Structure formats: structure tokens, C-alpha cells
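Left out: one protein chain. Kept in place: all the others.
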Amino acid sequence: MKSETTASNSRQTAILLMSCPDQKGIVAKVSEFLYRHNANILHADQHQDAELKLFLMRVEWDLTQFSLDARSFAENFKPLTDELQIQWKLEFSSTRPRVAILASRHDHCLSDLLYRHRSGDLNCDIPLVISNHPENRPLADFHEIAYHEVQINLKAENPETEKKAAEAKILELLRSSQIDLVILARYMQILSPEFVKEYHHRIINIHHSFLPAFLGAKPYHRAYERGVKLIGATSHYVTEDLDDGPIIEQDVIRISHRDSVPDLVKKGKDLERLVLSRAVQWHLEHRVLIYQNRTVVFN
Amino acid sequence: MKSETTASNSRQTAILLMSCPDQKGIVAKVSEFLYRHNANILHADQHQDAELKLFLMRVEWDLTQFSLDARSFAENFKPLTDELQIQWKLEFSSTRPRVAILASRHDHCLSDLLYRHRSGDLNCDIPLVISNHPENRPLADFHEIAYHEVQINLKAENPETEKKAAEAKILELLRSSQIDLVILARYMQILSPEFVKEYHHRIINIHHSFLPAFLGAKPYHRAYERGVKLIGATSHYVTEDLDDGPIIEQDVIRISHRDSVPDLVKKGKDLERLVLSRAVQWHLEHRVLIYQNRTVVFN
Amino acid sequence: MKSETTASNSRQTAILLMSCPDQKGIVAKVSEFLYRHNANILHADQHQDAELKLFLMRVEWDLTQFSLDARSFAENFKPLTDELQIQWKLEFSSTRPRVAILASRHDHCLSDLLYRHRSGDLNCDIPLVISNHPENRPLADFHEIAYHEVQINLKAENPETEKKAAEAKILELLRSSQIDLVILARYMQILSPEFVKEYHHRIINIHHSFLPAFLGAKPYHRAYERGVKLIGATSHYVTEDLDDGPIIEQDVIRISHRDSVPDLVKKGKDLERLVLSRAVQWHLEHRVLIYQNRTVVFN
Partner (left out) sequence: MKSETTASNSRQTAILLMSCPDQKGIVAKVSEFLYRHNANILHADQHQDAELKLFLMRVEWDLTQFSLDARSFAENFKPLTDELQIQWKLEFSSTRPRVAILASRHDHCLSDLLYRHRSGDLNCDIPLVISNHPENRPLADFHEIAYHEVQINLKAENPETEKKAAEAKILELLRSSQIDLVILARYMQILSPEFVKEYHHRIINIHHSFLPAFLGAKPYHRAYERGVKLIGATSHYVTEDLDDGPIIEQDVIRISHRDSVPDLVKKGKDLERLVLSRAVQWHLEHRVLIYQNRTVVFN
């Protein structure tokens, strides 16, 4: 049997993510603008929040005959953004976001993301993996990605100083590698508000429960104790409030009384991998818009 | 606790379903046309079939300030449809489609549809139920819907003549009630090509398997014998080829070796009700476009 | 096509539900006891809680040749229950539990349960429906089930007295109808501890969220605000702590940013019906054992 190959997707596209107060004529005006500059629209998706009277849109077009570049787009789009009070971002499929993965000892999410990256399923560069443990270095080596161990000695005299120093080192690594997106692949440390602020809506975490159930520590233990019949995983942007950021993706799996806590941990690993990888992929494809601590995922 | 009420949705809207050869400027031109006539777009959804170079769109707008009615819409839209070779349909939320349900002895789908209709979840009128059995008359009576029993004596000397006569009676009932949509709610008779032709893409059936697996008779028995681990249900438009029409919705449910054939039948009933009702609702909301024996469901 | 009929299941069976401290030989001794008295075992299911060193079992056998009745079973089983410290219950498939449904204005769960009962899918008698509203009387009438309206005037001078009086009336109805199981089919009133105590582990509720997320009022509103990607429903035994009783069944359904609160309410209704009916069916088939505020569901 001849193989079914994944799409080459070599086509160069631009993606416009925008939001503005809802009003008549937005689609007409924006699509007329794109048409006038010779955009061949491939995908367009809109959402109206009736309560907030907010309009959100994602448009993706082929760049082959498009007559504007990033700079001239901004100039030419300005009259319209002024008129309609549009907030917008323009992304190009040719620009590969730079991603750092932060991990702990657990390797299931890390391993999965590195596999997907190697397979060409994640459109990004991953210049580095950072961990507070040494165990995952061989995995990073196999994928030819730099591995930085930033230990945090929590038994030090002053653990807070330790944590602060470790965070400073991590930030330095992220900055010098010009990182666009930080993935917490079961990284078990809580980040400071300063860290979160610097990567505002650019840190994706995987929490091993169906949020808002079991936020905080040891969700599988607590799920077991509560006797739930499904366990979940949640991928969200990290904000200053622990486990309370905008949710990108969630899923669940059925369990039964036969499942002990270690069984939940094991079943949950598959769920965490899937949920995190979907969220990362949608972010990298510029499909996610955030408003009111919620996400719109145009997929 | 105060109740969470379902939406009043009293807003009058128009829905345009269209398809045309893919080319630049379609969205711009159509949305400009709607904007010019003062449409307040509520939802818009597009799809491009890259292989067939086909563009499909559903647009829904508020009619409050819209300046055209059905007739003047056609006139004014004509230059554009000529230019872009658009095939289109215009629907109004105020026009309640007229639906007939054909049923057999089985009452789970019939019962479910009548319940949803009574609850206001299906935007249609149901002037009649037709069955080849008497059993479901009290159910129809409770919902104050006319019940027509059209028996087919398959033990008659000439069963084909019997069937033909029965179909003629049914068609007469459908025509005189000006039926827009026929739902086969586990109606166990095969319809003639003439019948299907008259209600082309306006007959929705529920098949109790995950098509194309187990097409034809006794799918639960065959699923049991094959030892599958999930059973399914499929809702599709009826075409001349049995169980081969465009699929609108499918779903599955997990089974195990503990489930006998009667258990599959019982579990399947819940699935059939859900799958059929979703398909019917999407059809009634004008969310379904058909091409190449496939459906696009804009939901 | 000839119909696939649901099982007649006319076979008379006994069901033993038991738990005891885990130790060697339990299965050997209990099954030897049943074999000695000529039981033909149809189903047997065990569970060990390793942490609590607890053994739980459900055994169902054909009564055709069984040599004991309820009374002589107790006598003959006593030596073994003493030796192994067994707690047990013996149920007979021929004894149809007597069920009361408490409902509010919402009719989706009530309607579904009455339909399943009429179809023969629930092995119970339903002598009465109680509601604090008049709306669902025609539905009960159609199913030929007595409908008792017990209004609670919350605008009365002393609403607590009103509530107490209403509960007294309900209890009187339940007692005089010798009710074994109370189903809260979206009954929106909180029951007093005395009420719950009298029907200890014999009240099943449906909560319209994935517990322990969104316990309390207006879960769909809060799910919408939190921006979750799945909504859930939970069926549980009612205890004195609101929404905190042993969970029997849960399920979820996917939603998206397109879904408003009324959409969640509508989608949730299907979920609530399924989850509640599964829990009720398992309870009626004596498949549920409770320990440590958790359930073992032998299905």
C-alpha cells in the first residue's frame, strides 16, 4: 500500500486575527480591503459575542499575489482600524514561532511534543528545553535540542531566594533565545507574577484535571477520593491566578472503581499529552483569540 | 433557584446558503451586497473545497433593517449570482418548515422528536405522523398531531402492489399537507425511487449502525457477531442507493462482551434518538449543504 | 425487516450484594454456599479495595432450582456472614422497586424517565409524580401515573414554615405509597436533613455539571463564564451535604465559543437525561454498592 502522506502545506499564508465592537459592515469592509490588495482568502471564521457586542475574526489568505507586506499592510489597514476600532495581529505561516519547553521529571508531555515537532506536525522551532532535573537530557539530545538544567534547591536555607535565582536564569535563557511561547509540559514549579507578566498569554500549561474541578495540587488523588467517573485534563494560558487562566482545550476519559490512583495517573498521561498538544498546535496556527478570560478557538 | 430559560430567539433572520466556483472576492462582494442593503450579519461560515475549487457559504442576518424581501432579494442579487455563478437558497427563520414523521412500531425516535417539538427545540410544524402500525396513535394524540395509519399487507397476494398503493397514499398525504421534510424515524420500509425523487434531499433517515459498516438489515446482530467494541448510528439524506446517501451526523457508544444483542438494541436507542434529532435540527436551521454525496454542516 | 426485540428477561433471579474485610477464601466459601443450594450463577463481579482491605461482591443467579427463599437464605447464610463479617442485601428481580419522581417545571428528565418506564426499560413501579408546579400533570396523565402538586409558596410570610409543611406532605405521600426510591428529576428544592435521613442512599439526584466543578446554583452560567470546553452532568445519591453525595454516573459533551448559555442549557438537557437514566437503571438492577462516599457500579 502506498503511503498517505501528511500535507506539504508549503503554501505561504498570512493570518489576520482581529476584534472590534460589533457593527454592520465589518466583514464587507475587511474583505473588500483584502480583495483590493489581491488576497486569495483560504479560511475565514467569525464570532459575535452578542452580550458584549464584540466581533472577532480570523482570516487566512494565500500570499502569492498579495500586494502588501507586513509594513505596508499596517499603513493601508490603518484607516479601517481607526474607523472600526479594530485591534489586530498579523501573522505569517513562514515565521516559525520560537518555543521553549519547561519540564520536570515527568517526560510524557515533553516526549510527545518533541515527537510531534520532529514529525513536522508543529510549525515552530524549539531551541531549548529547560528542566529542574537532569533525567530528560538524553531525550533532548536525541531530538538535537539544547537541554538546560536549572536546579532549584528547595532545601536551601532560603528557598525563596533559590527560586528567584532559578527564575532569573530561566528568563535569561528565554530572552537570549528570543522565545515566543513557553510550554509548561508538567513543569511542577509555580511561576512568579513577574515571569507571567513578561510572557503574558504566551505561556501554555497542562493541568491534570477537568478545571475548575481539582485545581491545585494532587488532582488525581482528589479525583479518586471524590469518586468521580471521568478524569480530565485542561490546557490553559497561565495567568497570575493559579489554574485560572483562559482554557484552550479540555478532554476527559472514563474511569471506574477498578482504577487506583496509579491507574488514574497512567490513564491521565495519555489525556494530558493529547490535550496539551492540541492547545499548542492551535496556538501555533494562530487559531486562538482571548477575551474576558475565555478563548475563541477558530478550528 | 431561578430557572435557566432557553433562548427566546424571537429575532427574525434570513439565511443565505450558497455555493460557487472558488475565486477571489466572493466574500467581499457578497458581504458588500448585504451591507449595502442594511443586513446586520449574525453568523457567517465559509468552506472551500480545495480539490474541487468550490466555495460554500452560509450567512445569517437580522432582518430588522434589511431593505429587501424575498422577491427583491432575488432581483438585486442576480447580477452577482451571474458574475460568480452562484447557486443559492434564501430561507427565513419565520417560515416554519412543515415536517412529516414516518414511523413503524418502534417509538423511541418518534417519541423523542415529538417531545423536542413540543419543547420548542425544533423550529417546524408537524402536521402529521404516518405509520404502518396502529400502536403509536396515543402518542400522536397526546401531542395533538394527526396520526395516519397506512397499512401494508405484506402477506397479500401481490405485496408489490400493496406497497405501491401504500406509497401512493403516503405521497397523497404528504402533498396535501405541503410537507417540506420527511423524517424516517425507524420506518422500516424501503421507499421507491419515485418517492425518493419527489423528496430529493428532503428525506432524513436514521440507520442503526456506523455507516458504511453494517448497511442493510439487522445491523445490531451483525455488530454483535463481528465483535465490535463500539456501536453507532448514522443520520443521512435518503437517496436511491440504500443507506448510501449524504451523511449528516454519526455517533457511537462503547459496548463490551457483556452486551447481548438486546443490550445493543437498548443502548442503540439512545444513540439513534440523539443522532437523528441533531440531524433534523441542523436541517431545520438550514445549516446543511450537500455536494458530492457529502454534507457540509455549518454549526 | 423483522424487529430486534428487547430481551424478555422473564427469568427470575436473585442478586446478592455484599461487602466484608478482605481475606482469603471469600469467593470459595460464598460460591460453595450458593452451589450447595443449587444456585445457577449468571453474573458475578468482585472488587477489592487494596487500601481499605475491603472486599465487595455482586452475584446474580437463576432461582429456578435454588433451594432457599428469602427467610431460609438468611438463616443458612448466617454462619458464613458471622465468620467473614459480611454485610449483605438480597434482592429479587421479581420485586419491582416502588419509585417516586419529584420534578419541577423542567420536564426533560421526567419525560425521559416516564418514557423509559413505559417502554419496559426500567424494572420498577412508579406510583406517583410529585411536583411544586402544575405544568407536568398532562404528561403524568398520559402515562397514567398519579400527579401530586405540592406547592411551596416562597412569598409566604414564613417561607421556612411553608417549606416544612410541603416536605411533610411529600413524606406522607412517599410513606403511604411505600416508596423505595426517590428520583429528583431536576427538582429544584433543597431537602431537609430529616428527609434525606429517612431515605438514606435512596434518593438519586441529577446535577447539571461535572461535579465537583460548579456545585450549587446556576452551573451552566458559571461554566459559560469560566470558558470550559466541555459541560457535564452528574447523578449522585443525595446526602446532607449539597451536591456532595456518592457519584453514580457522569458524562460530558463538547461545547465551543459559539454556544451561549441557552445553548448550554439545551445541550445539557440531553446529557442530564442520559446520565440520570443510567444511574436509575443501575440502582434498580442492584448494581451499585456505596462505601466511603464512593460507588462501585457492577455493570
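Per-chain residue numbering starts at 1, and chain names A, B and C are given in the order in which the chains are listed.
Simple rule for what comes next: a contact is a pair of C-beta atoms (placed from the backbone, for glycine too) under 8 Å apart; a residue touches a chain by one contact, two chains touch by 3 or more.
Please read all numbers here as calculations on a predicted model, not as lab measurements.
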| item | value |
| --- | --- |
| Option from B:S131, B:S177, B:N205 or B:Q250 whose C-beta touches the chain left out | B:Q250 |
| Per the touch definition above, residue among B:R11, B:K24 or B:H47 touching the missing chain | B:H47 |
| Among C:V27, C:A70 or C:A217, the residue in touch with the chain that has been omitted | C:V27 |
| Residue numbers in chain B that touch the chain omitted from display | 47, 50-51, 210-214, 225-230, 232, 246-252, 256-258, 260, 292-297 |
| Touch residues of chain A, complete complex, unshown partner | 1, 3-7, 9, 104-108, 111, 115, 119, 121, 138, 142, 188, 217-218, 220-221, 258, 260-263, 265-266, 270, 274, 299 |
| Contact footprint on chain C, counting only the chain that is left out | 24-25, 27-29, 31-32, 34-35, 38-46, 48 |
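Going forward, only the chains that are shown with their structure count from here on.
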| item | value |
| --- | --- |
| Chain whose mean Cα position lies farthest from chain C | A |
| Centroid distance [mean C-alpha coordinates] between chain C and chain A, Å | 42 |
| Contacts with two or more other chains, residues of chain B listed in rising order | none |
